[in-house]
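Let me give you the structure first, and then I'll get to my questions.
With one protein chain held back, the other chains of the complex are shown just where they sit.
Labels for the chains are A, B and C, by order of writing; each one numbers its residues from 1.
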């Protein structure tokens, strides 16, 4: 396995020394994110998220399958994470690294277990036919804070996604092509976002948001907090690392909430823009024109 | 690997307050022999220390002292915020002048220069062997640090490097001395004395060593020859400081041989030839059945001592051995009865501590 | 909802009869396995785990463990390699979890990182501390029990550490949606409570308020966090007390038996 390129002693010391003096290498504030950008693809359900030099692509897709035997009324929802050598030479195909496992667990806990997607609404015929929704997460470029970027991409992709419309008439299930009927959005309950704090110093007294890859390599510990804008914690993961004062963690959670609200607003705005863009002289315009009459 | 999970003790509310609990535990643990011993131990505890402190057991995270006059030794660290000396292991406090250290109740062996150790070769490299001595790292034994056959003063040659396996191969046991330590804790061994070298004609037991806790302790003599009972002849015992023990049939030491042959005015080169032929032999000599039995008995004593939490040193082992011989005679089996496990072991330990 | 929470509001007693701030019975032993460098057995209620620590020792061939995965031979500090084996019979539904199970990997990595932050690994370069944990029975608070058992085994193995890493769980009687301010925090959740109520696992460094591990896997109002965290941290202090007593008793017995030379008290030294 190719080894991760380790930062030199000079870099390690300097980053810590600068942090002690309230300085980050890229001149950001401690609780400031790098510029977050989101672009939707032409297809429904493709979200391309860039956070500084970190870039994550998520694509949602759906197909009709047979449900699991023990959950006949629930649709299937999966998140597949792939860290390929494209993101960093230290990643290998086919052999999940610890990072990859932890990211996929976090996404799973944040989005799937928190019930963001109403899986019951994916059921078509109880025990026989359900929608299986899958999100594939591809990390295209890795410059730290993969988790926040990936989570944002997954939620954006799912919110943007439209699955084909279906109808049930006298026991016959029809799945319509997009040409026949406008695809429908998923039944979405709430939008959780991850906010990752990185801790530095012997006692974890310095807390940074959105650490770059260099900073991540030097950090003493991290804590990922997932929240939605209603102030519900979906998941907290501080998996070891330097112990941090409990009070600091509470403050971090509160700051995370404001960040999540910003994310939420940003995503809503982007989604609205996208709808407008798709709408140009489209179906919606026609329909509204008809209504006017 | 034996699993000994004893039945849980009588349910006692774990969430009781600390005061209650320490009272509880006091009577709890000292129920067998602790109660009567308690009086013998001077209760020096000051008011702010808990009852446990009279045994001077410290546990990780416990502040030993915040007095700046002390220096921290092994098993302690200095707290960054308060500059107090804090214990980092569970063990007993020792002090050397102004140096405070904590000897752990048990730990892996940490080599020190001059230690006599028994080790096992695990890897043969181009110019050295890697030896497992039970420490956190493998020790190394350079080719230049052994006695080469054909004269102790001979220089090492390339031929020796090529036939390095003929001296020691993987799995061989040896007794050696720690010659040098690296800053990272790695040890370098040497066997440049006739009392060191390859081990044969005996049996190996591993107990815990000088890292802390029971088992072998550093003492005046780590190696001795003892007369065995039941006509077995003399036996050699090597107590490696690292907790590895070797018990073998006594063979005339090369030094003795040297002395003998010298008196017989044989040429010295001739003698060394004869020494070297046996020095790196991996072939056992013929060992009589009585000798084997007594070797096994000593091994039984060693394990019984360890199982019952007693230290292993010359005094304990010799006394334990005699006790074991007695016990065997008293039991029905006679000299052939060498079993010292279970109750027998406890009996033996009781007899030893009772004195 | 099988868990009847209505009883709680009446008698303030939980399903197993505990009050909100009570731990379950914790029983712990150290040095359970003679052949290991360090070992422990720990029960938190009906959650039972065993731990064996080998090392620090030279890294050998290993499998099924996670730790600093990119560790090379030239590491300046010891690597803490943790493996967790969940026995198939440990829970009600006899489900076998494979080695590659992501939840298991996450557990291992969490324990490894938590221990590594407290253990003085820099004292043992080029070596590995192998921690093997076996889950014999599960009744909630699994991660907490694993961390406690691993800490005890490391203490038994005589590996220097800053302080015990102790863990317990905390929960809340509120459901995630309800913003009821009257919800009580609960200490040390059992399996049933873990299934039904929001909860978190918290591990602290000894008696301090410094949190090494904080894992929350259920939806809960942000306002509930503070209460739960406070109860959890307090529970950790209680757990530390209990674990410390176990270690002290073992040490005391060793002193009495003469295995360990009695330490020199500091009392007489205070004079000079």
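Note that in this section a residue touches a chain if its C-beta (ideal position, glycine included) is under 8 Å from a C-beta of that chain, and two chains touch if they have at least 3 such contacts.
We take it that contacts and distances are computed from a predicted model.
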Name of the absent chain as recorded in UniProt (options "Mediator of RNA polymerase II transcription subunit 20", "proteasome endopeptidase complex", "DNA replication complex GINS protein SLD5" or "Ribosomal RNA-processing protein 40"): "Ribosomal RNA-processing protein 40"
Full-complex contact with the absent chain, from A:27, A:94 or A:171: A:27
Contact footprint on chain A, counting only the chain that is left out: 2, 5-15, 17-18, 21, 23-27, 89
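Everything that follows uses one rule, which is that only the chains that are shown with their structure count from here on.
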Approximate Å spacing (C-alpha centroids) for the pair chain A, chain C: 30
Distance from chain B to chain A - Cα centre to Cα centre, in angstrom: 57
Per-residue overlap in chain C, given as positions that touch at least 2 other chains: 205
Sites on chain B at which at least two other chains make contact: none
Touching residues on chain B, where the partner in the complex is chain C: 1-6, 8-9, 11, 13-15, 18, 21-22, 25, 28-30, 33-34, 37, 41, 44-46, 52-61, 64-65, 67, 75, 77, 86, 88-95, 102-108, 132, 135-138, 184-186, 211-214, 306-311, 353
Chain C to chain B touching residues, read off their complex: 22-27, 29, 31-38, 41, 43, 50, 55-58, 78, 120, 123-127, 155-164, 205-207, 238, 241-242, 244-245, 247-270
Residue ranges of chain A in contact with chain C within the complex: 1, 3-4, 90, 97-98, 101-102, 104-105, 108-109, 113-115, 203-204, 220-221, 223, 227, 231-247, 249-250, 253-254, 257
